[in-house]
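In this view, the complex is presented without one of its protein chains, the others remaining in place.
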Amino acid sequence: MKSIFELPMTVRDYECDLQGIVNNAVYQNYLEHARHEFLHSIGLDFSQWHEEGKDALVIRAELDYKQSLQPGDRFLVRLEVVKKGNLKIDFLQEIFRLSDDKTCLNARVSSVVMTNNRPLSNAIFFDVLDENGIEYRKEN
Amino acid sequence: MKSIFELPMTVRDYECDLQGIVNNAVYQNYLEHARHEFLHSIGLDFSQWHEEGKDALVIRAELDYKQSLQPGDRFLVRLEVVKKGNLKIDFLQEIFRLSDDKTCLNARVSSVVMTNNRPLSNAIFFDVLDENGIEYRKEN
Amino acid sequence: MKSIFELPMTVRDYECDLQGIVNNAVYQNYLEHARHEFLHSIGLDFSQWHEEGKDALVIRAELDYKQSLQPGDRFLVRLEVVKKGNLKIDFLQEIFRLSDDKTCLNARVSSVVMTNNRPLSNAIFFDVLDENGIEYRKEN
Partner (left out) sequence: MKSIFELPMTVRDYECDLQGIVNNAVYQNYLEHARHEFLHSIGLDFSQWHEEGKDALVIRAELDYKQSLQPGDRFLVRLEVVKKGNLKIDFLQEIFRLSDDKTCLNARVSSVVMTNNRPLSNAIFFDVLDENGIEYRKEN
């Protein structure tokens, strides 16, 4: 993938379940954290948006689990952005393990920004990307 | 959906994030718990499988978020099973809110059972369904 | 303990960590959920308080871990209340396993209700207990 942001992270033992590997749900935590850190890197803030009455909501997530992360694994969460029509913001994300250069997860996470139960134009987000000179793909 | 199992659950406040709604990752916890309770209901045990060296692993999850669960919401997690070829066990799952009869999430979760890094035939699971007279769909 | 409320719960597999037992932090989730369900039972609502600008905050927790909860364990979370001076609300809590009648955890959780960074009189809580005829201890 043509990653525009990557966040290094480390598995924490409490994130592993009784199988001794990272629990499936925790990968969504990793993905969310990387998206929010990406927002921060371009001056946007998920929690501040909430206080202003704008809530970014995930509407669909597709997650392909390839390899199980284990205690102590270090990995990158990579991210690419897709402008999907005028409302959706899609994130293509990869979890890439550093010890063996293996992709552990591929994901596509679709989101919209809502205010008063109505979706906002995704320009709220892509205008900031444009200002920062950050590349993204467009899909209909 | 033609549900063969349903588990009533209630949102716990700590499962909600700063948006005041259930965090996206937590839905996967709900789905997993319902699957494991379904296994219990037919005499199978996820944690015992692990101790015997057989690990059920999610390989893909598709999650469509329709409505946000909120503090105190009561809901059902419904479940249907699909025999996908000879290896995959797919779960179609729905989270259905009881206060307004709304679907909050639809999901398809694909899994395999691994032992020594090799997938087992899904007969280990579907034979038990057959013995219990539980219906499921077949896909190639 | 002289319990005034008890909530039956079941261990969920994802709450267990790589030791195959419930992770230490999860017990605090159980305790919090039982406290909030107790509040509900007397007509109070933690999340509504937050929206009204009143936030119940834990200021101290003492947790004695006696036995480890395991996958599938059914247990009660029991609760007793102590009026500690004019500000603090203390909860004595016990996690009691049903399969072998063993206490798995004893806890004392001290809390205050804050508004605009100042503690409110705990009358906001104990008046409601009085109205409901619920017994509690008093300590200085």
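Assorted remarks:
Which chain is which? They are A, B and C, in the order written, and residues in each are numbered from 1.
Simple rule for what comes next: contacts are C-beta pairs under 8 Å (C-beta built on N, C-alpha and C of every residue); 3 or more make two chains touch, one makes a residue touch a chain.
These numbers come from a predicted model, not from an experiment.
Taking every chain of the complex into account, the omitted one touches A, B, C.
Checked against the full complex, the one of C:28, C:70 or C:103 touching the unshown chain is C:28. Screening A:16, A:61 or A:129 for touch with the missing chain picks out A:16. Taking the complete complex into account, residues 12-14, 16, 20, 29, 32-33, 36, 40, 45-47, 71-72 of chain A touch the chain not shown.
Touching the omitted chain from chain B are residues 13-14, 16-18, 20, 23, 25, 71.
By the touch criterion stated above, the residues of chain C touching the omitted chain are 18-19, 23-26, 28-29, 32, 47, 50, 55, 57-65, 68.
Rule of thumb we're sticking to: only the chains that are shown with their structure count from here on.
By the residue-number overlap criterion, the interface of chain B with chain C counts as same, with over half of its numbers used by both chains. Rounded to a whole number, the gap between the C-alpha centres of chain A and chain B is 23 angstrom.
Rounded to whole angstrom units, the spacing between the C-alpha centres of chain A and chain C is 34.
With centres defined as mean CA coordinates, chain C is found 30 Å away from chain B.
In chain A, 18, 23, 25 are the positions where the chain touches two or more neighbouring chains simultaneously.
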